[in-house]
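Missing here: one protein chain of the complex. Every other protein chain is in place.
In this document, chain identifiers A, B and C correspond to the written order of the chains, with residue numbering beginning at 1 in each.
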Amino acid sequence: MSAATHDQPAAFQWPVRVYWEDTDAGGIVFYANYLKFFERSRTEWLRSLGIEQQRLKNETGGMFVVTESTIRYLRPVRLDDELIVTASLIETGRASLIIKQQALSKTERIKGRTGALLCEATVRIGWVNASTFQPERIPAPLLNQLTA
Amino acid sequence: MSAATHDQPAAFQWPVRVYWEDTDAGGIVFYANYLKFFERSRTEWLRSLGIEQQRLKNETGGMFVVTESTIRYLRPVRLDDELIVTASLIETGRASLIIKQQALSKTERIKGRTGALLCEATVRIGWVNASTFQPERIPAPLLNQLTA
Amino acid sequence: MSAATHDQPAAFQWPVRVYWEDTDAGGIVFYANYLKFFERSRTEWLRSLGIEQQRLKNETGGMFVVTESTIRYLRPVRLDDELIVTASLIETGRASLIIKQQALSKTERIKGRTGALLCEATVRIGWVNASTFQPERIPAPLLNQLTA
Partner (left out) sequence: MSAATHDQPAAFQWPVRVYWEDTDAGGIVFYANYLKFFERSRTEWLRSLGIEQQRLKNETGGMFVVTESTIRYLRPVRLDDELIVTASLIETGRASLIIKQQALSKTERIKGRTGALLCEATVRIGWVNASTFQPERIPAPLLNQLTA
């Protein structure tokens, strides 16, 4: 990826509440479900830029898919906890993006303060043809919206 | 639904194991997840009749959707438990089916015996156009496969 | 259930956005996932009455579980759609509650207007000992909070 690196982007923030559906019999959020939280934050970040994915797919025949993710789980999260889930675009290429994401505590209970880092991920997103799933260049107008 | 009622159908049976993903912080299977188990059993019942839903959609442009379900939760189910999940076609109409489903214990731990009823559901399935989601008549060859 | 019936309760309302995680390959919300939406709305309704379920479990050793639900699926819901999910207490007994829930469209796209009914459910909730899962009487202070 011949990439542009963005210095210290201001992170997009999205609140997430933990419901029964998110937890498992260990009493904490099931490890796969953080990927749902991160996806919601990315979707809302795109929406904040005027990008609706369903409409985008209808109009361009393309869609974003995740091609790689690295996740570190730092502290357990429990039912009723409130999180802030961030999304920051840290690299843009011709066919893919790299997004840094964090889940931070909004609930004082966790470590006796708010803002503690609970989970973080680096996610690579590729642009593909929505029928064939072949990688394609991100359409220029979309790339402009993303990096404006 | 001008329906044919089937007497005492032999129930299709499908084994399901309970994993972390199925449980919640109460220590038991989350109530929505039984609908996943029931769906798996219906899908495997259809497959046992030679019906693959993805291929069916490609070939006919139609698909089954659930239009109604009633579920009774009788006993809690825990991590590592094994279930038998049944599917019995009890009514067929022109545009819909009614399927009776049960989740039974395969694990001796539950009530000290196997076969205890854990959860049961009655599910109405309609046939719809896969693009418009408008109800349509179930294609005759499909109906024949279902009731053969 | 020797029950008190409540006339026309003002429904509690909770907004829900449809994300990728909620949809399936049919292009619409997977039928089990409405039960997640309904659970979120019930949890937020309880919270609006000052009831936090994790704390309640720690303090009383009891918890609510769903014992029965009936769901009608009326219209398909798609990615990016916005819903209003209601919760209304319609009956209270000594050991259980009956809650009526609706998912209404907040998105004009559906039927060209907002407010269209998409899915509805009647859910019976029982109070159980959180270790043994045996039904028990709902603690009086809790019952007072629910019906105040």
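Following the convention adopted for this analysis, a contact is a pair of C-beta atoms (placed from the backbone, for glycine too) under 8 Å apart; a residue touches a chain by one contact, two chains touch by 3 or more.
Since the model is a prediction, treat every value here as computed from it, not as a measurement.
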| item | value |
| --- | --- |
| Per the touch definition above, residue among A:28, A:84 or A:97 touching the missing chain | A:28 |
| Residue among A:65, A:90, A:116 or A:146 touching the omitted chain | A:65 |
| Hidden partner chain, residues of chain C it touches | 20-21, 23-28, 30, 32, 78-79 |
| Absent chain, residues of chain B that touch it | 17, 19-21, 36, 39-40, 43, 52-55, 78-80 |
| Where the missing chain touches chain A, by residue | 25-26, 28, 31-33, 35-36, 39, 54, 63, 65-73, 75-76, 130, 133 |
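As a convention for this text, only the chains that are shown with their structure count from here on.
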| item | value |
| --- | --- |
| Chain whose average C-alpha position is farthest from chain B's own | A |
| Distance from chain B to chain A - Cα centre to Cα centre, in angstrom | 34 |
| Where chain A and chain C are represented by their mean Cα positions, the distance between them in whole Å | 28 |
| Residues of chain A engaged with two or more neighbouring chains | 20-21, 78-79 |
